[in-house]
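For this depiction, one protein chain was excluded, whereas all remaining protein chains were kept in their positions.
Presenting chain A:
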Amino acid sequence: MSEHSYVETAEEARRNPEYVRALQELLFQAADDDYILAYRGAEWLGLAPHIEEDVAFSSMSQDMMGHAAMLYEMLEELGAGKADDLAHMRSPDAFRNAIIIERPNGTGDYADQPHYDWAYAIARYSLYGVFKQIRLEALAYSTYVPLAQAAGKMQREHHYHVRYWHMWFKRLASSTDDARARLNAALEQVWSDIGELFLLGRASASIVGFGLIAGEDDISQRWMNATRNMFASNGIDWPGDWGVPVQKGREGQHTDDLAQAVSTLSEVYRLDPAASW
């Protein structure tokens, strides 16, 4: 298969095992990012700073969960297993989300004494939001046509998320000194993890080689341009070189926070995966 040949269906993709392997890696990265971050969003339910915000936030978490479901279904068609099994039965080392995604919202459990940090939420969601937008734009050119089409659908919803997070970013940057200080502290925290978001994991070469998405440097460069603008227009200093976490989430290394999230997400399903729920 040449670099620029398009693959129209799952059936066609499955004729080339190497193509499928690369495609599945990429799909797990995108699906797991949205799935776990939607979970973090769901933990905020009922706890957002304002009732209006709760409703808006929840609507975005649903969109993200919906995107994850769409991608897991795509994986199902490619022979990776049942979508619900993928979401609930994999062990944490099979997850490909970046570590920044699994970081907790703050301390405490969502049902017991949560001390969640809205500034961290804004920092993480706005910077992830920019990344996701760029990833979706790049996926629109993917050689896997069903993915390119799905990316278009997701972009329409994601567009609103980005606008929303930017509005909050601006609000925190330009209101009180306290809010600005908290935003800066949160950005510093996010910055130490953010570099991993752009990585494509062990299958990077074949993912790019098959024309499934643009390369890591290309994506991170585009992200940097967009983010620099956002920082500059809000008077936030550019933090300099970013960090990457110790664990390599894109290669299946995770923190205990992911193990905990997965065990919560699958608690009921695992009671009886064969049953109908």
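To be clear about the criterion, a contact is a pair of C-beta atoms (placed from the backbone, for glycine too) under 8 Å apart; a residue touches a chain by one contact, two chains touch by 3 or more; residues count from 1.
The working rule: contacts and distances are computed from a predicted model.
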According to its UniProt record, the missing chain among "Cell division protein FtsX", "1,2-phenylacetyl-CoA epoxidase subunit A", "RNA polymerase sigma-70 factor (ECF subfamily)" or "Cytochrome bc1 complex cytochrome c subunit" is "1,2-phenylacetyl-CoA epoxidase subunit A"
Missing-chain contact, candidates A:A179, A:I236 or A:A259, resolves to A:A179
Among the options A:F95, A:W118, A:W223 or A:W242, the absent chain makes contact with A:W118
Sole touch to the unshown chain from A:S61, A:N97 or A:T143: residue A:S61
Where the unshown chain meets chain A, residue by residue: 39, 42-43, 45-52, 54-56, 58-59, 61-62, 65-66, 68-69, 72, 83-84, 87-88, 110-116, 118, 160, 163-164, 167, 170-172, 174-176, 178-179, 182, 261, 264-265, 267-269, 271-272, 275-277
